[in-house]
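What you see is the complex with one protein chain gone and the rest in place.
For clarity, chains are labelled A and B in written order, and residue numbers in each chain start from 1.
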Amino acid sequence: MSSTAREWREIPGRYNLKGSKCPECGKVFFPKRSMCPLCRRASIGKMIEYKVERKGTVYTYSVVYDVPEANKRMKPYVVGMIRTDDDILLTAQIVDVDPENVEIGMRVQAVLRKIDDDGPSGVIHYGFKFAPCE
Amino acid sequence: MRDVAIIGAGVTRFGELWDKSFRDIGVKAGMLAIGDAGLSGSEVDALFIGNMSAGRFINQQNIGAMIADYAGFALKHIPSTRIEAGAASGGIAFRQGVMAVASGMHDVVVVGGAEKMTDVDDASSNSILDSTADQQWEASMGATMASLFAMIARRYIHEGLATREEIASVSVNGHAHGALNPNAQFRKAIKLESVLRSGMVADPLGLFDCAPISDGAAAVILCPMDKAKEYTDNPVRVAASTQASDTLALFQRDSITSFASTRMAADRAFKTAKLSPSDISVAEVHDCYTIEGLMAAEDLGLYERGRAGKAFLEGQTLFDAGKVAINTSGGLKARGHPIGATGVAQIVEIAEQVRGTADKRQVKGARYGMALNLGGTGSAATVSILEGI
Partner (left out) sequence: MDVGIVSYGAYVPRYRITPEEIGKVWGENGKAMGKGLFIEQKSVPAPDEDVVTISVAAARAMMARTDVDPREIGALYVGSESHPYAVKPTSTIVAEAIEATPDLTAADMEFACKAGTAGIQVCMGLVGSGMIEYGVAIGADTSQGAPGDALEYSASAGGAAYLIGKKNIIAKINRTISYTTDTPDFWRREGQDYPSHGGRFTGEPAYFRHITNATQRLLADAGTKPGDYDYAVFHQPNGKFPTRVAAMMGFTEAQITKGLMTPYIGNTYSGAVPIGLASVLDIAKPGDRILVVSYGSGAGSDAFDITVTDRIRKYKREAAPTVEKIVSNVKYVDYATYAKFKGKIKMEE
């Protein structure tokens, strides 16, 4: 269900957690936004690139059993919401840990993994997941 | 603005309707509503159709034209509009119809909601549902709709707002009512243990915490209140129909244990209707997942935060408990959840309740009822308050 260009243009966010920062109020966003919802017009055209911290804490999570086709070989896998150390909440899979050992408050860090692909002859899409901190 | 009345309501059987096409069910619901209103059909001057994803479920776009055509309106050339807002498509289509009549733009409007989900396999169906979350930053990252609500449930439990048993009891409540609804997909009461023991979908939510995949359609007929008596002795007044939105992705919210969109829509609805939660006798709340229904009861103000779970568990939400009856239709879990039809089916149920035609599941003396229809993880919300006249 993926399109090559659609995924390609999100690479900065997918690989390196590039979001946006509003130069007016300083609030940071992930994924990137072209406008700050608080400063609105004053921020248009002025949003600056912001790299989100790669470490964070598990805010909540679920162990997914009814899985999308792309993740069949990962079943069951853990998806979570991570609060990064710069206070951005985002959703990602949590890997390299047994589901029963995941808990709210656990320290994790971003890693690059395969997200899915466009079939055996299609493009492979990579993006961030989180793994327990070393 | 004119007061708007519901003068007819119709709903098809919900479930796996293998021998029925999208056109079949869409037209059937409309005909039932038109029949209920005692209209010939020629009075209708506009159609609004709630539908989430015929484009992906049956590979058909331009649903407004298709339904108008097969409902026999093509020769009349009336306007027909399809509305999409994820699982809130039906409820928001209803609000569009209400606005069209209230504004004076149209007099007799049919609002339909329909979805034909079983023409694709389960995996495709789930993938379509997941696309009502943020496709790029939630679904693509491995977050299914069920897992997003499971993450809400985990926070709910973590913060001490509800127990796993309380969350599961929303399903028990729905099934108890579904057993009394001849159009429900599941007409069988279930035990709490069955919900807790059901196969995992997204931990902590199991299969019985999740609404099924369904086909179905529902429709209501609207007209100005002052003309309602020309058609029916038993009109229902639309006391309020409001709508609110929120961030597309759940992770962009300040809190995930309450939907601001629901609170805003409810607040606006109570203000418009000049009512408060204590005036409500019966409510249809969006419970695609048990936790969603529980949270809705609190966000609507029917229960204080952290108190709805106990009410569901103790059966205070049943139609005959003498409190606010919740999901007397069976809710999304037991009545079924043909996405685009759900919001309209909720309106049909509340209309039946406040006009006293809900048969075996009739809430005694129900005058005011409300419906909450949600899209995505609360990124779209619409609340309606209906009054029996």
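The working rule: a residue touches a chain if its C-beta (ideal position, glycine included) is under 8 Å from a C-beta of that chain, and two chains touch if they have at least 3 such contacts.
Values in this document were obtained by computation on a predicted structure and should not be read as measured data.
S.K.: Given the contact rule set out at the top, which of the displayed chains would the hidden chain touch in the full complex?
M.R.: Its contacts among the visible chains are A.
S.K.: Of the residues A:9, A:40 or A:72, I need the one that contacts the missing chain.
M.R.: That would be A:72, which touches the missing chain.
S.K.: Since one chain isn't shown, list which residues of chain A touch it in the complete complex.
M.R.: Contact residues on chain A toward the absent chain are 11, 15-16, 72-74, 93, 95-96, 98, 111-115, 119-120, 124, 126, 129, 134.
Just so it is clear, only the chains that are shown with their structure count from here on.
S.K.: In whole angstrom, how far does the Cα centroid of chain A sit from the Cα centroid of chain B?
M.R.: One centre to the other, that is 31 Å.
S.K.: Per the contact definition, I'd like the list of chain B residues that touch chain A in the complex.
M.R.: Going by the criterion above, the answer is residues 123, 126-127, 130, 136-144, 146-148, 150-152, 154-155, 158, 199-205, 249-253, 256.
S.K.: Applying the document's contact rule, which stretches of chain A touch chain B when the two form their complex?
M.R.: Result: residues 1-2, 6, 10, 13, 31, 59-69, 71, 76-77, 79-81, 89-93, 99, 104, 115-116, 125, 127, 129 of chain A touch chain B.
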